[in-house]
Structures are given as structure tokens and as C-alpha cells.
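Notes follow once the structure below has been shown.
Some chains have been omitted; the remaining ones sit where they do in the full complex.
Labels run A, B and C following the written order; every chain starts at residue 1.
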Amino acid sequence: MTVMTVDEIERFLDEVFPQRMGRIESVGEMRATMRLKIGHEHLRPGPRVSGPTMMGFADVALYVAILAQIGPEPMAVTCDLNCHFLRAASGDHDIIAHARLIKLGRRMGVGEVQVYSTSDDARPVAHVVASYALPIKD
Amino acid sequence: MTVMTVDEIERFLDEVFPQRMGRIESVGEMRATMRLKIGHEHLRPGPRVSGPTMMGFADVALYVAILAQIGPEPMAVTCDLNCHFLRAASGDHDIIAHARLIKLGRRMGVGEVQVYSTSDDARPVAHVVASYALPIKD
Amino acid sequence: MTVMTVDEIERFLDEVFPQRMGRIESVGEMRATMRLKIGHEHLRPGPRVSGPTMMGFADVALYVAILAQIGPEPMAVTCDLNCHFLRAASGDHDIIAHARLIKLGRRMGVGEVQVYSTSDDARPVAHVVASYALPIKD
């Protein structure tokens, strides 16, 4: 069961994290999907989507999936992030992140993200796994 | 399309990697499932399944998924392996690895594995991502 | 032995990767040190230095260490990057990356980076390990 809607999460992020990348497309049980419109600041030569863009975008998507489950919590902190870069992502197309929480405990959350380009190629361009420390409540 | 059957892969592994852990349950398009019967050598205090057991078992499962796609290749080499430990796995139950290749290119393969205990808990006990260098053929 | 000077590497990067973060402070045998002046685009609320900034900056520092060893090579590609976030880095101070190559083979390079804030705290704010696929030459 999710406890925040897409609109509620976007409003919360506008407040606590206005610089984040991308817009939420949907949230669901332990899941979130986001889309990022590629601008000049997201590119590296090619042009293709830069690595930091894919990693930062995946990180936001997992944070959104956590918010959808636990409610507005500004203090979930990324502990580690592991990214495998799979293919070049053309700078001419948006990218999509499909985030899925693998574990959501009291102290820690762990999730994975498949990042896709919206070009014709149906294969993922990056795969991310990350863990988050959650504030402990009494 | 897979190019080796479960029996062909087991026979190949008996030859090149007899000390491996576990038995193959099935292989499919970019996938493999394996089961490990837990013995004393796989335990840490608790008793629960040790971390090296889960990492080594996941590594074998991805190697099997690669073999099923590319045929008998003793020289696929693990480059990096990232494991998140999610929950304790009871030493009284077998563990299962569901391996899935995310990318299989000419030079590199990348895959992920969900490791489960066969206890009542339906949630994964570990998540692994690993990459493999493949021999380059002319 | 290094084969490019700091100035030569900066000029090469101006050409092939003008959007990169930071300036090189020094290069040496299998090593590079860089400094990033923090601007608004590098911040998250706090304000502190954002995760993608630290990961992208570490990635550039390892690429610079590789260039210093192998010469101008636009095609070194990041395969995987693993970051542990250790402490918040104040947005009021520059950050420094100390990159060190652990392996530099014909096909692959692997390196690690300690990222520091230039605030009073002497402890690292992030630790990164990453691998790079190198073009194979005949």
C-alpha cells in the first residue's frame, strides 16, 4: 500500500529537493517510474546522456519509491550506490527509470533501478542498486 | 534462444569447475535458476547461511546463465561483484538463486541475482549484481 | 611514468569533454588530484554537495589518472561505479578528489577515489571504486 500520491510526492520534493531531476510518471507498491527530459546539462560528448545524470536520476527514483511507502521523510540518506553502465543513451531522447524496492526495513531500504532510453532500442542503458539509511523512530 | 541444456551445462561444469556450489534447476532465455543444499561448510553462527556462500552461489548462477546463451566457455571471468545482504537466511533450509542477464555483449556480460531461502519467508535474502569479461573471438 | 602533463590533459578535456567538473591539481604515477569549486548546480538541500556531483567528479578524476598514463584516449568508458557516501559535505567548501589506479591492463582499468571536503573535517566524505573498458589496440 502506498501512502502518498504522485502529486503529493512532487509537492513534497518541490519543497525539500527542488533541484532534483525528472518527473514522476507513476508510483505503486514498492515501485516508482520517472521520466527525465534531457537538456544540455545532462549531456556528454556524442551527444549522449552522462553517467552522473543516470546515477542521480536513478537515486531520485528510488527515493520516490521510498516516499510512496513511508510518507514525507526528508532524512532518507543514500549509503551506497552501484551503477553498471550498459549501453550509450542517445542525448536526443528522454530517459525512463523503473525503480523497485527490494527491501524496506526499519533502518535500511535497498532498491534497484533499470534505466531505459526512449529511443527504439528496448534494452536498458544502466542498472543501479542503492541502499538508504532511514531515520529510526520510537 | 539457449544453446545448452541443463544436463550439458552440468557435465561441462563437472569437468571445468567441479568444486562449484549447487545444482541447476532450469535455464531459459538470459536466465538460470539454481538450488543449493546447505551443508556445514556453508554456515556461519546462528546457524545461518554465510555471506561467501551466497556470493559464490550467485556467481555460479550467473555463469550458468551465460553458458546457456553462449555455449561451453571456460574463460568467462568475473570482473566485479556487488552484493547487498538483505536478511538472515536460516541454515536449516536450501537457498535458491534466480539469475538474469541484463546485458550480454561481445566483450562483457552483466547480470543480477535474487537469492531466496526456501523457508516460509517469501522475501529475498540477498541481491547480487556482477559483470563478466568474455573472451573476444575473431 | 606519466605521458601527459596537467595542461595537456586539461586542453584535451576542453576538446572532448568540455562539460566535465573540476580542475586538475596534479597528476602522478597512477594518480590524479582534482578540485571542484562548488556552485549552485552542485548542491542539494542543507546546503550540501549532492551525490551525483561527488560521483561524477570522482569519475572524472579517475579518467584523468588514466589519461596521464595512456595518453589522449577519448574512448575509455566507465563500466561500473560504486560509491559509499560517508558524511555530509558542506556546500560552502570546495571538494577534492584523490584518485588512484589499482589496475591498468590492456582491456580494463580499475581505480579508487577518496573525496574530501576542504572544510576543517579531515575525514573523507565519499569513497568511489570504478572500472573502465579501454579500447583494444593491435
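We adopt the following convention: a residue touches a chain if its C-beta (ideal position, glycine included) is under 8 Å from a C-beta of that chain, and two chains touch if they have at least 3 such contacts.
Computed from a prediction, not measured in an experiment: that's the story for all the values here.
Student: With 3 identical chains placed here, how many copies of the sequence make up the full complex in this file?
Tutor: 4
What we mean here is this: only the chains that are shown with their structure count from here on.
Student: Given the contact rule stated at the top, which pair of chains has the most C-beta pairs in contact?
Tutor: Top of the contact-pair ranking: A-C.
Student: What is the distance, in whole Å, between the centres of chain A and chain B, each centre taken as the mean of its C-alpha atoms?
Tutor: 27
Student: From the mean C-alpha coordinate of chain A to that of chain C, what's the distance rounded to whole Å?
Tutor: Whole-Å distance between the two chain centres: 23.
Student: Using Cα averages as centroids, what's the distance between chain B and chain C in whole Å?
Tutor: 33
Student: For chain C, give me the residues that contact two or more of the other chains.
Tutor: Within chain C, the residues that touch at least two other chains are 79-80, 82.
Student: Where on chain C is chain A touching in the complex?
Tutor: Per the stated touch rule, the residues are 16-17, 19, 41, 43-45, 50-53, 55-56, 59, 74, 77-85.
Student: Enumerate the contact residues on chain A facing chain B in the complex.
Tutor: Going through chain A, the ones touching chain B are 82, 84, 86-87, 102-103, 110, 112, 114, 123-124, 127, 129, 131.
Student: Can you list the residues on chain C that touch chain B in the complex?
Tutor: Result: residues 79-80, 82, 107-108, 131, 133, 136 of chain C touch chain B.
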